[in-house]
Structures are given as structure tokens and as C-alpha cells.
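Incomplete set of chains, arranged as in the complex.
Chain lettering (A and B) follows the sequence in which the chains are written, and residue indices restart at 1 in each chain.
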Amino acid sequence: MNSTLFDPSLPGVRQLQAWTREQRLLRIELLNGSSHEGVLLWQDPEFLAVVRSDASEPILITRRALTLIRPLG
Amino acid sequence: MNSTLFDPSLPGVRQLQAWTREQRLLRIELLNGSSHEGVLLWQDPEFLAVVRSDASEPILITRRALTLIRPLG
């Protein structure tokens, strides 16, 4: 992703910020067919940090590998 | 996508804007082989926000993962 895209005024970045604040459970689907559920801790231009309900530490998911983010519950 | 591509005068961006205004049902196919039907709520350089008929909230689909968009009905 071009870093010029990581503009906090873009609706996608703002939607992810809102879901982070709300601690919204998300389902994140990736190019390799895997999917992951968790709460977003932070985003930067390369990664999303996602905390799963059974874990204390975040995993890093590559923004480049995302296909779809779906809010749950 | 290079943000210079997100130029509202480009025919692709304008076609997506027209389908958003018309609330046109679209079938969106992705690199991982999945496909999704819904109405476009907004687009930005990284994501398309898509509302499916059985959902009140949009999902975010990564523009980078798109292969094909087909208008339906």
C-alpha cells in the first residue's frame, strides 16, 4: 500500500478506527483463504494488530493480504 | 493501488460511483476465489464498502483483492 493511502480522513481508515474504539469483534479474511476473528488493537500502513479472544498478545496481519473485513455480533 | 489512480475522472471510478448512486446489486469476485453480492455504499483507494441484502452493516472489501465486478439484475 502506498503510504499516501494511510490518510486518517479516508473512510476505510476511519471505519477501522471506529471498530478499534468499539472493540468490535471482526472476521478478517485473507488472500490465502484463511480467516481470523478478533478485535483490532491498532493499524498502520503495513499491518493490522488483532487480538483473538483466546490470546493475550496480538497477531500481526498484513494489510496487503486482506480480502475482506466483516463486523460480527 | 497508487492513490493517483483514484481520480474521479477515471471511467472505472465513475462507473462505481454510478452503481453506488443507482444502488445497483453487484457481484464482486476476489483473488481468493470468493464472491460477494451487495450494493456499494462507498469506495476509497483501499476499500469498497458493500452492504449485502441480509445485513445492515457494510463489509470492507480490499480493492487490491478484486478480480471482477459484474452488475446484476
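Rule of thumb we're sticking to: a contact is a pair of C-beta atoms (placed from the backbone, for glycine too) under 8 Å apart; a residue touches a chain by one contact, two chains touch by 3 or more.
Being a predicted model, the structure only gives us computed values, none of them experimental.
Visitor: In total, how many chains does the complex have, if 2 are shown?
Guide: 6
We adopt the following convention: only the chains that are shown with their structure count from here on.
Visitor: What is the distance in Å between the mean C-alpha positions of chain A and chain B?
Guide: About 19 Å separates the centre of chain A from that of chain B.
Visitor: Under the touch definition given earlier, write down the residues of chain B that touch chain A in their complex.
Guide: 1-3, 30-34, 36, 42, 44-47, 49, 57-62, 64-65
Visitor: In their shared complex, at which residues does chain A touch chain B?
Guide: Against chain B, the touching part of chain A is residues 1-2, 4-5, 10-13, 15-16, 29-33, 64, 66-71.
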